[in-house]
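As you look at this complex, bear in mind that one protein chain is not there, while each of the others sits in place.
Chain nomenclature is as follows: A, B and C, assigned in order of appearance, with residue numbering initiated at 1 for each chain independently.
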Amino acid sequence: MPDTIDTAVLTDWVHRFRDAVTDKREWLTELDSAIGDADHGANMARGMTAAVAKIDAGSASTCDELLKSVGMTLVSSVGGASGPLYGTFFLRMGMTAGAAAELDGAGLASALRAGLDGIVARGKAEAGDKTLFDAMAPAVDAFDAALGDGGDLAEAALSAADAAESGRDATAPLVARKGRASYLGERSAGHLDPGAASTALLFRALADAIAG
Amino acid sequence: MPDTIDTAVLTDWVHRFRDAVTDKREWLTELDSAIGDADHGANMARGMTAAVAKIDAGSASTCDELLKSVGMTLVSSVGGASGPLYGTFFLRMGMTAGAAAELDGAGLASALRAGLDGIVARGKAEAGDKTLFDAMAPAVDAFDAALGDGGDLAEAALSAADAAESGRDATAPLVARKGRASYLGERSAGHLDPGAASTALLFRALADAIAG
Amino acid sequence: MKKLINAPEDVLIESLRGLSLAHPELSVDFENHVITRATPKEQGKVAVVSGGGSGHEPLHGGYVGHGMLDAAVAGEVFTSPTPDRVQAATHAVDRGAGVLHIVKNYTGDVMNFEMAAELAAAEGIEVGTVIVDDDVAVQDSLYTAGRRGVGLTVLLEKLVGAAAEEGRDLASIVELATRINGQGRSMGMALTSCTVPAAGKPTFDLPEDQMEIGIGIHGEPGRHREPIAPAKEIARMLVEPILGDLDAAGGPAIVMLNGMGGSPLIELYLMYGEVAALLEKAGVQIARNLVGDYITSLDMAGCSLTVLKADDELLRLWDAPVRTPGLRWGM
Partner (left out) sequence: MKKLINAPEDVLIESLRGLSLAHPELSVDFENHVITRATPKEQGKVAVVSGGGSGHEPLHGGYVGHGMLDAAVAGEVFTSPTPDRVQAATHAVDRGAGVLHIVKNYTGDVMNFEMAAELAAAEGIEVGTVIVDDDVAVQDSLYTAGRRGVGLTVLLEKLVGAAAEEGRDLASIVELATRINGQGRSMGMALTSCTVPAAGKPTFDLPEDQMEIGIGIHGEPGRHREPIAPAKEIARMLVEPILGDLDAAGGPAIVMLNGMGGSPLIELYLMYGEVAALLEKAGVQIARNLVGDYITSLDMAGCSLTVLKADDELLRLWDAPVRTPGLRWGM
């Protein structure tokens, strides 16, 4: 296992995430039907298809170029809540990654952390609000923890993916306090948060891309 | 069996017809749903309820007064195609019956014939057009024929009722050429005509009223 | 049955009550179910009366007002009003110059309005009648009750309403109405059946993958059933029979893409895009248009298309000010 990732791996990540949200499009929409407005699958599929088209057409040679391009494309093709949130995530990752050709574990960790902070800055979500934060925050924490325990990039990404999925599953009993699901009050309990579900796909795609 | 009918029998007829269209209201509407606009049951029930209320409140002492009152009430409470048609039927019956206290067989026969002619004058239906004419014309013919064969009023009315029901049943295979059902063209075949169905109820009610 | 109603038998009267509360510029006769302008038009002008079964809102009550109808008579749902009520409306709005009856070609409507005209004549009111029969889905032949009156009724009410406002006499208005009826055609389709309140369930069953082509406005099934198709295809099924029956190419036209009551505006605009493209390709010059719910069939999903060949006179009448709940411009 290499201990850095380059733009090829990042590109693969973006492709895999596109594949995942496209494959799971109906599932994401169904989750959003239960407690939202039935568009999360379409939103993510439209955005990631545009993002892949954009980076495949370009030839980003640095991590920041590639990640910002994904972020900008999401901002300008998704709309809704997920557009600014996922867009900000990738934009902030890019800004933190800088003009490097590759990122090591610590570099990727701080980029992910910056992405998460960006989402919080935009959406003001807190733990337990039943949003994608509840999948992303544990994932980023687990990534850091795995590296701190001496794990390599692949191990860290795997443990982040597992944490994102647990975080996603843990949204089910919660009563939403942010986003559309919050309008439902108590009726939002008993359903997975759609954004947490797409975030779990994001981290699984990262782990898979790093595993190669 | 008496060989005349008076206003009490005519009143009973109107009541029985009201009861019949009220009881069969949903069936008439269902027939009209198949090849019309789903209002024949409501139309007939509304009209006959008003007609009964009108004659019960009044105190018609002659046949024409009573029949015209029913006719006027139908004209001014039903609307649609059936309002003017059934209304004209009773109005013309009344005009022909005249200011008599009772009608004998021949008197009733010519009143019925005048009612039928009034319907033809209004609606221009011909035999086989799949309208209430196809139940009413055979009924009036059968009434005349029974009298001609020496039958009494009750026998004539029974044979009219039977003929109306056969006439009704014979509308099923027909392709409509008048009224709303004609818009359906070939698709109107295979369904009873709703107006023929209510006309069969009208003649059965007459037979029952005369039988007492 | 899911409806915003109380008892089915009260739908008409309670809906009239809401209309009257919402529109103080109208006056409602709750006894006769007649809607008139609160301020009648000047003495000496022809009055225009229309009416028919309810369930087609905004037709007809929503078209009462300056530049359009003087009175509308509302029958029970899908049931022509009775002659005495049509007569009451005629009597109420006659301004001494005669009254035009606009009647859609249905056996019931024709017979009831005919009897009303006889009653009005007996009272000394001059009545002219136009029978609207624009529906190309039905053949006008010995084997039918003739073509139905559908979407063209809306355009005709606007145009003759404007002519009446100009002070033209009854004969010329009947002539105008007859001319308009001769040069307009409509065709409709349904994605779902409607539900008549008193019936309590859909008039017909229409499977999820089927649609009805050639429907009228009374929830009756259409001429044929087809597998559900894209808007592009549906547009062809509406445009072709109309242009097959009406030579509208090369000149201006007034076009209405009408919703049947249950189809949202986003779909109606989409359909308008499709039909407009086909019409223009066929050489029809769309000079004016309406897109929206103008003559409906309760909660039916679907749409109808109306094409009226126009000319300078009709376009001038079209552009004249109108102020009704359902159509308003210029004032």
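Here, a residue touches a chain if its C-beta (ideal position, glycine included) is under 8 Å from a C-beta of that chain, and two chains touch if they have at least 3 such contacts.
Keep in mind it's a predicted model, so treat the numbers as computed, not measured.
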Missing chain: touched chains present in the view: A, C
Identified contact with the non-displayed chain, of A:62, A:110, A:166 or A:182: A:182
Option from A:75, A:108 or A:140 whose C-beta touches the chain left out: A:75
Hidden partner interface residues of chain A, rising order: 29, 33-39, 41-43, 46, 75-85, 122-123, 175, 177-180, 182-185, 187
Absent-chain interface as seen on chain C, which is shown: 2-7, 11, 14-19, 21-22, 54-55, 57-58, 62, 77, 191-192, 208, 211, 228, 230-232, 234, 257, 261-274, 276-277, 286, 289, 291, 293, 296, 298-299, 301-303, 323, 328-331
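Assume only the chains that are shown with their structure count from here on.
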Pairwise touch network: line, ring, star, complete, or other: other
Separation of mean Cα positions, chain C and chain A [Å, integer]: 55
Chain centre separation in whole Å, for chain C relative to chain B (CA means): 32
For chain A paired with chain B, centre-to-centre distance based on mean C-alpha positions, whole Å: 75
